[in-house]
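Subset of chains shown; positions unchanged.
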Amino acid sequence: MDMDRIVSRLRAFTSERDWDQFHSPKNLAIALSVEASELLEHFQWLTEKQSSELPPEKRDQVRDEMADVLLYLVRLADKLDLDLVDAAAKKIAKNALKYPAGRVRGSMKKYSDY
Amino acid sequence: MDMDRIVSRLRAFTSERDWDQFHSPKNLAIALSVEASELLEHFQWLTEKQSSELPPEKRDQVRDEMADVLLYLVRLADKLDLDLVDAAAKKIAKNALKYPAGRVRGSMKKYSDY
């Protein structure tokens, strides 16, 4: 399955439930942010090292939360008539100019200072 | 461009800057949540109606924030060795069982009550 299929399946899912009335971009942005926090919640009391060694059951829960984030992101892009993957590709190019490898290597401090 | 290209470009971007050391799943989940809030910030004082009628400049800013959310999501999936699009497809199927169209039609109240 590719992203286009996700877009059309989500349209059908929403339409069958008559939920489009709730899907203003504002509400979708809220929902996306709430899901991103539910994802973060799984990591909140772990050390960074522990977060790299999730037990299988926890990893499955994390995968489901990540899926929810993507679904709201896809839905919002659809409502705003944006191509998400194209936007991401362009943003990588933009970030590459903003953070020249030679200057920021090995430091996130510089990242924040830019 | 497709999602696989985004994954490999992000790997190169991170590697060139020696930033992998900062990309623990915990830190990536924080960064994703922070970006999701920056996206939400664009909508916070708008009415739902206004959020559906963004002026072009604002829409471009929103697109860039959405791209950032996707980039961190892709990066986190790569670190956890997950297939994001496959996870999203499976989650739609799961949600379809959880929220049967016949029972939740037209109501998000039922959605929360489930």
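Per-chain residue numbering starts at 1, and chain names A and B are given in the order in which the chains are listed.
The criterion applied here is as follows: contacts are C-beta pairs under 8 Å (C-beta built on N, C-alpha and C of every residue); 3 or more make two chains touch, one makes a residue touch a chain.
Just so it is clear, the structure is predicted and the values come from calculations on it, not from any experiment.
A.B. asks: Given 2 shown copies, how many make up the whole thing?
C.D. replies: Shown in place are 2; the entire complex has 4 copies.
The rule is short, and it goes like this: only the chains that are shown with their structure count from here on.
A.B. asks: Centroid of chain A to centroid of chain B, CA atoms only: how many Å?
C.D. replies: Whole-Å distance between the two chain centres: 2.
A.B. asks: What residues of chain A sit close enough to touch chain B in their complex?
C.D. replies: Per the touch definition, chain A meets chain B at residues 1-3, 5-6, 9-10, 13, 16-19, 21-22, 24-27, 29-30, 32-33, 36-37, 39-40, 42-43, 46-52, 54, 59, 62-64, 66-71, 73-74, 76-77, 79-80, 82, 84-92, 94-96, 99, 101, 104-106, 108.
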